[in-house]
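Of the protein chains in this complex, one is absent; all others appear in place.
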C-alpha cells in the first residue's frame, strides 16, 4: 500500500499549502478586523488585482471554485437566460448541478475535441435570441487552462471574445488553473483575461498553492454591483475574510503564483517527455499546462494505483489523468515514471503472479 | 480614531484565530491528502464528534454558518415544505435570503420576546398540515445561544423537541454559538443537542476561535444520507477539506472550545456587571452567553463608536449589542467600561464642546 | 346533506363561468390560430387593456393568480431582492410557498390589522438598503380588494405608492378581486392602478366570471420586456392562448366585469346587513367588497356547514368567511340568512337533540 502522505498525481487539490501562504495567514492573525471583507487585507487586495488585471478590476474572494463560477455566471445572467459551455466543462460535469440547483442556470452544452470552444462551436448553441421557448443564450464560459489540460492561445481567446460579444453575449472564464495557463503561455494574467475581453473571471488560488482561496474577478465594471449580494445569497461570503484574502495576497503580491504554476507545468512536461517513448503508453493530447492525459493498459493502471494516486478519466478507453501540482518534484516524477516502466514491463507475468499470490 | 487592530465589541467574528487552531492548520500541511473530505484528518473527526455528541453523530464540515443552516434545513425538508423560525433568527434576517434563494425554503416566522421559541409560539405556525395551499411546516429551527444573547434551558429544549416531534416535524438547532451556550449552562454539548432530540445541528467553530470552520452535525441518522450531495450542490464542499477539519479538531479534541467560550461569556458577564450601575445605561436582557444588549443615549453611542467598534441593534430604541469573543480580555472590558463612564459623564458639555471645535 | 351544485359562500372560485364568457370561448374556436399568444384575439386585448388602464398598459395572459403574482414579482426583483407584503397576503399564506420555491423570492412580512399596508407598516421592513446580509427590499405588494375583504381608498394607494417609490422600491398590486374593488369604490380600473402609480398588476378574471383567465398587466413600461420570458419559464404560457384571451375580452370589452363585481358586492352587503342584527353573530370588519367576515358560535358554524359551504377563517376565534360571487342571488343570501337565524335560534336545545340522536 502507498504511504498516505506520498505525493501522487491525482489532483492539484491533493497538495497542501505553500509555506509562504501559510505564513501570510499567520501574519494576518493580529487583533480584531472588521468581518465580511471590510478588513485591511481584503481592502488591500484591490491594488494587487489591479496590478495583475488592469485598472478597475475588482476581486471578490469566495470559498471555492464552484462558488466562484456560480456567483460569476449568476451576475451575468437574468433569470431566464442560459450559458453556453463545453460539455466537458467543470460547470457542467463536476459541480453536482450547482449552477442549475443554486441559480436555475440552463447550460447549453457543446461537445468538443479537446475541451476548447471556438466561435463555430459556440454558434451551435448561440441561436434563438428572442424566442421565449429557448432559454436565452446570454453568456459563454470557457476554462483556461481547460479540464483536459489544453490551452487557449491569445488569438483564440480574442476570436471567441469578439464572436461572443458580437452576439450580445458576455464572456466568463473559469480560471481555476489560470496561473498554469499564463505560465505556460509566458504571458501575464491580464493578457489572457482583461485584454482579450473576458467580462468576469473565476480566479483560482487553491490549486496554485492556497488553502482555500478563490475570487470572482470582475473585469467588465458594469457587472460588479451585484456581486456582493450574489456572493452573500450564494453562501460564499466569509466572515473572517482576511484569512482568504491573505492567501490571495501571498500568491499574487510577488511571483509566487508564477513560480508555483511553472513548477507544476514543468513537472507535467517532464512526465510527458519521459513516458512518451514507453511502449504501451499513449499520450492522448499535448500537455500544455500541468496535466498529462494518457492511455495505458487497464491492468497496468490498476497496479500503478496501488502505489500512486491518480484518476481514470474514461473507463471505456482506459484514459488516465496525471496531474502535477506546485509541490510535485522531479524525484516524484522520476519515481512515477520508473514505476510505469516497471509495471508495463511486468506485463502478464505479473498478473499471473498476482493471481497465484491471491490463491 | 481607534487603532484598527484594537479589540472591540462588534462581533465575535471580528476576532482572529486561536493560536492552537493556527498550529493545527500548520501541522495538517504535510504531504498530499485526498481532497473533498477523504483525508485522514476529516476521517478522524468522526470519533471526536461522537465523543461530544454521542454515538452515531456524523459531522460534515462546511465553510460558513449560512451554509451550515441551509444545508441542514434542505436535508430536513421536501421541496414543498417550510420551516418555522423566530423572526429574529439568523436564517430569517441575516442570510440575505439564502434559504429562500438557494433552496426555495419558505420560512414561517414568529415574533418572540427574547429570540426564543416555545411550543405555544411554534403552534402559531404549525398548522395546515395536508393543505396544499399552505407551505407545509416540516421543521423548526431554534438558535442556541440565540441572536439576542439568551439561552434555552435543557427543560425548554425538551419541551420544544417533544412538541415539534409530536407534530411530525423535525428540529434543527443553529449552534453558531453552541459552545457559549454549553459553557454558560455548565453542560456538555450532547446534553443540549442529541439528548434533547435535536435532529440536525449547525455547529459553529469560527466564532469560537476558528478561522472558518462550521459543520452540519446529523444527530438523527435517517437524515445523513443526503447531506454529502446537498453540501456539494450548496457549494459548501471544500477541496482541501483537511484544513477545515483540523480547525474543528483543534477546538474539540481537548477543551479549547470550552475555554474559549468561557472566556467570552465571562467577559460579557464582567461587562454587564460593570455597566449595570452606570446611570444612563439600561441592560435590555440578561447576558446569558457572550453578548450584552443595552440601551444608552444615542450621542453617547456615537462618541463611543469613535473608540470602540460595536453595532447599534435597533435604531429606534437606541439598543446596542456588545459582543465579547474568545480573545476579549479583562483589560478590554475595563477600558470599554471606563470609556462608557466617561462619555456618559461628559454629557451635554462634551457635545457643546464638540460643536465649538467644529466651528 | 347539501345539494352538490347549490351555491354556497365558500369562495368566488366555486362559481362557474358567466354565459357571455362561455359564448366568447365558443366563438374563438374558429379555424387555426398561431399558438402562444400571437393569435388575433390576444393581439386585440392590447386595445381593451389600454382602454381600462391607460395608454401603454400591456397585458400578458396567464393561467392563475399564483402565476400572475409570481411572474409579476419576479419581473420586479433581482435575484437577491425581496418583497414586502402583509402577513395575510395571498402570496404569503396561500400559494404553497410558490414565490420562494419557484422564484427564490424572500417575503418580508408585516402584521396588519385589516390586511392593509400603510407607509408606516411598510417602513418596518423597508430598511437595510445596501446591506448584503439583508435580502434587499425592492418591491411592495398590496392586495386590492384585500384577502380580508377590505379596500384601499385612492388616497391610501397614493400615499403607499409615493412612499414605496421614494424608497426606490416598486409597487405590485394583487388584483385577484380588482373588479370588486373598483365597483365598490365606484371608480374605473385605471384610477386605482395606473393613476396611483402601481408598476405591475395581477389582474384577476377567474373569480369575476371567467373560467381561468388572469393577466400580468405592466403599467410601468420599463418592466415589460422580461415578462414574456418569465411567463414562459414560470410555466404560465398557454399554447392555445386565444381561449384565455377570449375570456378576458368578454369580461372587459363591455361592462361585464363591472356588473359581475357589483352583483357579488351587493350580495355581500345584503348578507352583512341581514346578519348584522342577529344576536350571536358579530361582523368582524366592514364588508367593503364581496366577502363578509363574522364570528359566530362554533356549533352553529358546524351545523350551518351541513347545508352551505363556507370556510372557518380562524379556528381560535371562530371567525368565518362568507364570500359572494357573480352568480350569488338575493334568494341565495336570504336562504342562508334564514338558516343562520334558525341554527342560532336552535341553540343548546339543538345540540342536546343532536347528542340524543347520536346516542
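The first chain written gets the first letter, and so on, giving A, B and C; residue counts start at 1 in each chain.
The rule we apply is simple: a contact is a pair of C-beta atoms (placed from the backbone, for glycine too) under 8 Å apart; a residue touches a chain by one contact, two chains touch by 3 or more.
In this text, all values refer to a predicted model and were calculated from it rather than measured experimentally.
One chain is not depicted; across the entire complex it touches A, B, C.
Within the whole complex, the absent chain has one touching residue among C:33, C:88, C:109 or C:291, and that is C:33.
The chain omitted from view is touched by exactly one of C:64, C:194 or C:249, namely C:64. Of the listed residues C:125, C:161, C:206 or C:249, the one in contact with the hidden chain in the full complex is C:206.
One chain of the complex is left out; on chain B, the residues touching it are 36, 74, 78-80, 103-104, 132-133, 135-136, 226, 228-233, 237.
Of the residues in chain C, those that touch the hidden partner chain are 4-8, 10-11, 13-17, 22, 25-26, 28-35, 40, 63-67, 70, 95-98, 101-102, 206-207, 211-212, 229, 232-240, 243-244, 309, 325. For chain A, the residues in touch with the chain missing from this view are 79-80, 82, 93-97, 100-102, 104-106, 109, 111, 132-135, 315.
One rule holds for everything that comes next: only the chains that are shown with their structure count from here on.
Taking the mean of each chain's C-alpha atoms, the chain closest to the overall C-alpha centroid is B.
Chain A and chain C touch with mostly matching residues; of the residue numbers seen at this interface, over half occur in both copies.
Averaged C-alpha coordinates give centres for chain A and chain C that are 52 Å from one another.
Residue positions 95-97, 101-102 of chain B each touch two or more of the other chains.
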